[in-house]
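Certain chains of the assembly are absent from this excerpt, and the rest are unmoved.
Just so it is clear, A, B and C label the chains in written order, and each chain counts residues from 1 on its own.
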Amino acid sequence: MRPSGRQTHEMRGVSIETGFTRHAEGSCLISMGETRVLCTASVEERVPPFLRNTGLGWVTAEYGMLPRATHTRGRREAAAGKQSGRTQEIQRLIGRSLRAGVDRVALGERQITIDCDVIQADGGTRCASITGAWVALRLAVNKLMKAGDIITDPLTDHVAAVSCGLYAGQPVLDLDYAEDSEAGTDANFVMTGSGGLIEVQGSAEGAPFSRNALNTLMDLAEVGVAELVAAQKAATS
Amino acid sequence: MRPSGRQTHEMRGVSIETGFTRHAEGSCLISMGETRVLCTASVEERVPPFLRNTGLGWVTAEYGMLPRATHTRGRREAAAGKQSGRTQEIQRLIGRSLRAGVDRVALGERQITIDCDVIQADGGTRCASITGAWVALRLAVNKLMKAGDIITDPLTDHVAAVSCGLYAGQPVLDLDYAEDSEAGTDANFVMTGSGGLIEVQGSAEGAPFSRNALNTLMDLAEVGVAELVAAQKAATS
Amino acid sequence: MRPSGRQTHEMRGVSIETGFTRHAEGSCLISMGETRVLCTASVEERVPPFLRNTGLGWVTAEYGMLPRATHTRGRREAAAGKQSGRTQEIQRLIGRSLRAGVDRVALGERQITIDCDVIQADGGTRCASITGAWVALRLAVNKLMKAGDIITDPLTDHVAAVSCGLYAGQPVLDLDYAEDSEAGTDANFVMTGSGGLIEVQGSAEGAPFSRNALNTLMDLAEVGVAELVAAQKAATS
C-alpha cells in the first residue's frame, strides 16, 4: 500500500556516518532513506547575554536546506535575505528538543550550536535533523569530557524524533515525501531514550483526527524512536 | 494552588465583543482573562499565485503583538525589520488551524486574511487568537453569504483552541502568564466544535512528560474548547 | 456642507479612556470620532547612547497602524520588513512634539517611549496620536512622581494637535477621512495648552494656498486645541 512498499510500522533504512566533516567538534551525516542531513556541533566558550554569569550553558540549533535538496530548486534563503517561517519553526523545535535532554548546569557556561543542513530531502527532514543533531551533540560533549572541560555528563538521555501519519487512511510510521505530501494527518514525536515525550506536534491536513488516531500514531512512534536510539548508540559507542 | 485561585479545570472568563472595528468585514475583541486580542477578517477577491484559476479559496492569518502588550516593552517588529520566529510560528498555526475548518471550494476563489493583534498579553495569546479569529472569519463569511457572493457555507465546523499544562506537577486548564512561565509542560490543543483534533502541540519545558499526562491534558482541553465554542456561538448567533 | 454635517469650526466627539491596558506605566485609548488610537507610555531607566551621563532624559515615540484599521487592508509593516516613510515621518513628529513640552533635566536620565497604535482610522491619526500620547506621558510621569523617582514635574505644558484644511474651498476644523481625501490644503497644528506653537505643517494638495488661508486655519486650530486640552485635563485629573 505504501509507495515504497514498506510495512505500516516499517522505518526507512537509517544510517549515521559520524565524523563527516573534520573541523566541527562533533558531526554526522544522517540518512533516513533518501533524506540526508549533515549535522555539526560547534562549541563556543561563551553564552548568549541572558545567561552570562549564571553558570548555565546553552544548546541551540540552526537549520537550512541546500537549494537543490528538493525536487525543484528552492530559493537560497541567504539570497532572499531572510529565513522562512518554516525554517525558523524547525530550528526552534530542534533547539528546544535537544535542551530537554541537557543538564545545563553540568554543561557549564558554554554554548553548543548544532547546524542541521539538508543535503537531500525526501520527507522527515526535521525529525532526521533532531536525531542526527543529538549524535553531533553527543560527540562534541564526549570531546569536552575527554579534555576535562566537563566533568559530569550533561546529556541526561537520548533524544530522537520520527514522524507518523495517516496515509490513505492508514497509520504509518516514518513518512517519506510521497506519503507526506498526501497524508491526511501528520505528527512528529520527539522522545527520549527512555520513552518520555519531549514534543508532540500533530496536524490535520484535511479532516480533523481523533484521539484514537493520535494514540495509534504514538504507538508507531515508540517503535520508530526505539530503532533510532539504537542507531544513535551504535554510532556513538 | 493556582496563582489566580482557579480550579484546575476552570477557564478564565471569556468574552467576545464582535464588531470591535468598523472597516473589517468581520471583527471581534476576544478576552480570555487579561489576555485581549483584536481579530479582524479582510476579504479580498483574489488568491495567492499558486491558487489562481483553481476555483479554490484561501484563508491565512497574521499575528502581531503591540510593543507594550507585555509586562516590559518589546521591540516593535516593524522597527526591527522582521517578524520573529515566534511570530511566524504562531501565524502559521492560526492559518493552518482555520483552514482545517474551511471548505475551500465553497469559499470560492477569494482570500480571507485574519489579523490577530494582541492588545494585552497574559498568557495563551495564540489560543485566544485562534478562537477569536474563527469568530471574525464567521462574521465575514456571513456577510459574503448575505450578499449572495457565497452560496454554500464554507465553514464546516467551529475551530477553537486552549492551552493546558502541568503547573506545580498538576494538570491545569487554560494557563495564564504566571502559570505558563513556570509550567513543566505546555500543550496547545486546537479542536473543532464536534471534538475533532486539528492541532496538538505539547512541549516539555523541563522533564519529559508521559502519554498519561498528555491524555489528562487532552481531557481538560475538551472541557475548555466546549466552553469556547459555546462562547463563539453566543457571539455569532 | 461637511459630509458629517458638522459646522466648519466643529470638532468630532473626543473621548479619552485612560488605563486602557494594564502593563504600561501610562495608557489611554483616544477617540476622535471614528479614529481610535491606543497610546501607551513605557518607562525605562536608561537613555540612548548620545545622552549617557548627561543627566538628561529622553522622550520618543513609535507609531503603527493595524493592517485593517483602514478601509482596505494595508500590508503589515513587520511583514514588509520596514516602516514606511509615512510611518517614520509621523513618529518623528510625535516624539519631537512631546519633547517640546518636557523639561529633560527634571525628567532625569530615563527614557519614556510612547507607542501610538491606530486601531481604527478615519482621518487625523497623527493629531489624535499626539493628543493621546501626551495623556499617556502625563500618567506615566504622575506615577514616577508618586513613587518619588521624579521630584519636579518635567511636563511644562499640555501638548495637543489638530488638523484643519480647505474643504470645498472652505476652512474647516478637524478633518475626517472623507474630508481629508478631498481637501485642497491640509494643515496640522501642534500647540501647547497656553497657545504656543510647537509644529505647523501645511501642505497644498493642489493649488497653492495664501497666508490668509493659513491664518484662518490657525484660528480654527486654536479653537480645536483648546477643546482637546480640556479633554486631556478631564482625563488626567
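Everything that follows uses one rule, which is that contacts are C-beta pairs under 8 Å (C-beta built on N, C-alpha and C of every residue); 3 or more make two chains touch, one makes a residue touch a chain.
Here the structure is a predicted model, which is why all the values come from computation and not from measurement.
Taken as a whole, the complex in this structure file is built from 6 copies of one protein sequence, with 3 shown in place.
In the analysis below, only the chains that are shown with their structure count from here on.
Because chain B and chain C carry the same sequence, their contact can be compared by residue number, and over half of the numbers here are used by both. Overlaying chain A on chain C by C-alpha atoms takes a rotation of 120 degrees, rounded in steps of 5. Chain centres here are Cα averages; for chain A and chain B they lie 28 Å apart. Chain A and chain C have centres, each the mean of its CA atoms, that are 50 Å apart. Rounded to whole angstrom, the centroid-to-centroid distance between chain B and chain C, based on C-alpha atoms, equals 33 Å.
Residues of chain B in contact with at least two other chains: 82-83.
Interface of chain B with chain A (complex): residues 82-83, 85-86, 88-89, 91-92, 96, 100, 157, 187, 191-192, 194, 196-204, 206-211, 214-215, 218. The touching residues of chain C, when paired with chain B in their complex, are 21-24, 27, 34, 38, 40, 42, 44, 62, 64, 66-73, 76-83, 87, 113, 115, 117, 119-121.
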